[in-house]
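Note that one protein chain of the assembly has been removed; the remaining protein chains are unaltered in position.
Our next item is chain A:
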Amino acid sequence: MPTQADASAHKKRTFRKFSYRGVDLEQLLDVSSEQFMDMVNCRARRKFKRGLKRKPMGLIKKLRIAKQNAPENEKPEMVKTHLRDMIIVPEMVGSVVGVYNGKTFNQVEVRPEMIGHMLAEFSITYKPVRHGRPGIGATHSSRFIPLK
């Protein structure tokens, strides 16, 4: 079952070759959907198994067009989407996607290491909390301090 292509044992894929579960990028692009399902983790596999009517058809088409129109050695133009639940497929690598987080479209450049994750993971939906000074009433002890 685990026979991925030859296991390229390079784990550091930043400057060395990238491999997803032992398969290189070029080979990943040729892989069929069923084989990709085997490689990916179970959440992604479930999504493919269930929704193969492919709601994201529109997104993938637009990504392809944007990639074709892009001048060489430049990033393709941003394709906006609300589809945060879209799993990143090898085909999408290299595109720039604007992922909606409720308010704005966060620009995400899809890199090969992101394969198998969902678009939503890269577009944070909340502003990280920076606590201010706790006010009166925040703890039990400070509740009955008179106002003046």
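Quick note on the criterion: contacts are C-beta pairs under 8 Å (C-beta built on N, C-alpha and C of every residue); 3 or more make two chains touch, one makes a residue touch a chain; residues count from 1.
The working rule: contacts and distances are computed from a predicted model.
Asker: The hidden chain: which UniProt name fits, "Ribosomal 40S subunit protein S18B", "Vacuolar protein-sorting-associated protein 36", "Translation initiation factor eIF2B subunit epsilon" or "DNA replication complex GINS protein PSF1"?
Answerer: "Ribosomal 40S subunit protein S18B"
Asker: In the full complex, which bits of chain A touch the chain not displayed? Write them out.
Answerer: These residues touch the chain not displayed: 1-2, 4, 7-11, 13-14, 19-23, 39, 111, 113-114, 116-117, 120-122, 124, 128, 133-136, 138-139, 141-142, 145, 148.
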